[in-house]
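One protein chain is absent from this view; the other protein chains keep their places.
Moving on, here comes chain A:
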Amino acid sequence: MGYINAFVVGGLICLAGQLLMDVAKLPSARVLIIFVTAGVILTAIGVYEPLVKIGGAGATIPLPGFGYSLAKGAFKGVEENGLIGAFFGGVEATSGGITAAIVFGYLMAIIFNPKTKP
């Protein structure tokens, strides 16, 4: 059950991204930015949380899930530390992912060389 939900929710989010690329002719960098920001805004207005409840990893693995973690962290920061918490919370909640992306990204880029295109 959980797997089917993850597949459908994750698939639909990616399908939305493909439509933005094909129909709206947006470059992929724009799509990534739109998705992260959309994740933040949808979380703020309470739309993304139910999606995470339904889809599990299907909603947290795609990039809007990164925005979801950022927004939730910012809210938590405000709850705990007031206004200044808005600055602490977001990155605090996503610190693992950001650090992993930097460290693993750096290591892999050092270890491997680009494949020559045939």
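FYI, contacts are C-beta pairs under 8 Å (C-beta built on N, C-alpha and C of every residue); 3 or more make two chains touch, one makes a residue touch a chain; residues count from 1.
Here is the rule we go by: contacts and distances are computed from a predicted model.
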{"item": "Missing subunit (named according to UniProt) among the choices \"Stage V sporulation protein AC\", \"ATP synthase subunit b\", \"Gas vesicle protein A\" or \"Energy-coupling factor transport system permease protein\"", "value": "\"Stage V sporulation protein AC\""}
{"item": "Interface residues of chain A (partner: the chain not displayed)", "value": "2-3, 6-23, 28-29, 31-33, 35-37, 39-41, 43-44, 55-58, 60-63, 65-67, 69-71, 73-75, 77-78, 82-83, 85-87, 89-91, 96-98, 100-102, 104-115"}
